[in-house]
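Worksheet for the structure shown next.
Left out: one protein chain. Kept in place: all the others.
Moving on, here comes chain A:
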Amino acid sequence: MGYQGHILLWAQRELEEAPGRHPESSLGGCLLLGLLALAAASEHEGQGDAGEPHIFQIVTFKWHHVQDPYIIALWILVASLAKIVFHLSHKVTTVIPESALLIFLGLFLGGIVWAADHIASFTLTPTVFFFYLLPPIVLDAGYFMPNRLFFGNLGTILLYAVIGTIWNAATTGLSLYGVYLSGAMGHLDIGLLDFLLFGSLIAAVDPVAVLAVFEEVHVNDVLFIIVFGESLLNDAVTVVLYNVFDAFVAIGADNVTCTDCLKGIVSFFVVSLGGTFIGIVFAFLLSLVTRFTKHVRIIEPGFVFVISYLSYLTSEMLSLSAILAITFCGICCQKYVKANISEQSSTTVRYTMKMLASGAETIIFMFLGISAVNPQIWTWNTAFILLTLVFISVYRVIGVVLQTWVLNHYRMVQLGIIDQVVMSYGGLRGAVAFALVALLDKNKVKEKDLFVSTTIIVVFFTVIFQGLTIKPLVQWLKVKRSEHREPKLNEKLHGRAFDHILSAIEDISGQIGHNYLRDKWINFDRKVLSKVLMRRSAQKSRDQILNVFHQLNLKDAISYVAEGERRGSLAFIRSPSSDNMVNVNFNTSRPMGMEASVSYLRENASSVCLDMQALEQRRKSIRDREDMTTHHTLHQYLYKPSRHEIIQNEDEKQDKEIFQRTMRKRLESFKSTKLGVKHPKKINKTHKRDRGQKRVRGECFMTLAHTDVICFLLDMEFSEPEENEYEHLHTGTGIDFLANVTKQNFTETSGIDNPAFSDDDGQSVYMRFPPWLSNEDTVVPSQRARVQIPYSPSNFRRLTPLRLSNKSVDSFLLADGPEERPRSFLPESTHM
């Protein structure tokens, strides 16, 4: 964490350079930020310092000392606060994309700055953009890239990125030149090469804008990855085209030879492949480094950022495609890094990366707005600007349609007309174009100002207009959306089976297709790469299916804990008996009949982020001991291959009968409780819980009831401490009381009967042990089992009023009797 903090700070400090270029700007910034007084004081102070340097002052006011970082920090603060404000109104953000709002904010703030100083103090400078704002966004994109989807569509993406971008650049540039020759634009000091240069910088779809807009639209994965992948990979083309034409403009149109053109083509391959190569090398390095960070966990996340940033800088240094380098660094390292670093580090990396990316994005859009408020750069040429807009839109559509037509001959999943519309419409231009155009040298490119203004208009038009309309468009066209489903174990297993089948079919039919290649790659990865780049422990547990299994288990566990908490009990965390600790940890006793895999799962650095995890760490030792016994007991009693194989005696049957009836009742009461629950934002969570309940109902007697029975048992435990806690509140005897209750119950239940049980008929049926414990006595139940399992049926009576409570408080009170009066809080708790 500390390390990351440094990096962040460092990044910010570097950011300061931007306004640093405009020292006179401090005043405007201060005015803008309501720091008039401060600024005035600073000036005064400045004079004071100059005049009397030798007098010792107790308190000195050193504005110039802190000026740059201060302004940067304030800008970041303003942007972040603005984000908060935008999200205050849910309606606004669902209609208008955040990027558009930020641009408006930028325009507004820029207006204020301008009004204050009449100098455009703050602009988005290319250096800041390319060195500090762009890398986090691209790294974020690469590191969280869905690799399978990306590589599955790599061919399509590459075609759009390379051919599409060249097409856009060439057609836009040439058409504009054609119109210019016809004289519609009036006189401009401009040549064919300038037009092509402009075309090349305006052609590229911008990853930042695409991400910002598409993240809110949620189109289906394939469509998203195609548009987004294109925007990432076209960087190489843009860089090359831009550099080539920039160089050509510099040498002059007459001096460009054939060799130069050839060099341009060669440089494309060098730049793109070189960038990719640098990325892969650094990814390898990064993976290797994280393999050995076992003892320096605290700086683990730092490596991820530093090394990927180095890949960016290195390729920038070698004038290769930096975006490609950092993208591929992220893409290639993600698997190994995620396996190697600890779970906490993984969470840290994830959130830091998201934070940096989102912050950078915010700043970019805000500064795009601010940069636009500068009359000096505005040169208006209606024909040029309008035609540019028309051409980029039209040629984008034509390009997409043509390429898709070609692609659909080769693609398995065809891209339909609707997809094409979204793809054409998603061709957003953004800050990359702006930064590139700002980089132009006015001495060489005479009409730089016109280009800058046009670029700004184009960016604003695409981000604001298209960003605004894309959502309704997607809805109107009924584009297949991406749905966020819970991962299902079955789905993953079948998916794995499909993979193997497909590669086998390709083997058998004797062709080299995607599946064949993927299969070979996976084998290679497992045999060589993983061995080199992953920790030994990570190699073991690094199986996707195991991960999903683990995650689902954790989720279940959380929802059960949540259930307990919702019903007002935190006591299971802090109740005195050390046994209670295992309540939190039941997720690990879930994979029963598999001590070995339990430990795998535990080592497994799952990507699930849990606050519970810190807790878990501390409790590992207790848990391990506990697990052994618990597992053994439960296995003995609960986990039978088939219900029919349990030999039942008469007594047991009766017990079972009772148990079943109570179960049913209990579940019903659960359901009715849930109906009363209002969780508008947690519908799926509730649903999940509901499902969990269904499971309990259906499967307790199913052959493989292992986990849910545990969960069920734990459920019962939850309601118990809730009781205790309440009494504790009312009796005021504190923790001691809790301890007493637990102890009391302990002695009571390990002894004879538990009278706390109510039947449908109202008879009091006495239960010696729950059926699963009365089977045989060869195995002594674990501590936990002894304390809690026999003692749990007492909940049933308490759950009965819970159910009634939804209908009428009276009946509930009646049912409970006067001595149960404190429980009247229960109706409230059901509405929590």
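What we mean here is this: contacts are C-beta pairs under 8 Å (C-beta built on N, C-alpha and C of every residue); 3 or more make two chains touch, one makes a residue touch a chain; residues count from 1.
By definition in this document, contacts and distances are computed from a predicted model.
Only one of "AP-4 complex subunit epsilon", "S5 DRBM domain-containing protein", "Calcineurin B homologous protein 3" or "Latexin-like" fits the UniProt record of the hidden chain, and that name is "Calcineurin B homologous protein 3". Of A:65, A:87, A:297 or A:494, it is A:494 that touches the chain left out of the display.
Checked against the full complex, the one of A:245, A:516 or A:560 touching the unshown chain is A:516.
Interface note: of A:67, A:200, A:503 or A:559, the residue touching the hidden chain in the full complex is A:503. Seen from chain A, the chain kept out of the figure touches residues 152, 408, 410, 412-414, 416, 483, 485, 488-491, 493-498, 500-516, 519-520, 523, 526, 539-541, 543, 545-546, 549, 552-553, 591-597, 600-601, 641-644, 660, 663-664, 691, 694-695, 697-704, 706-708.
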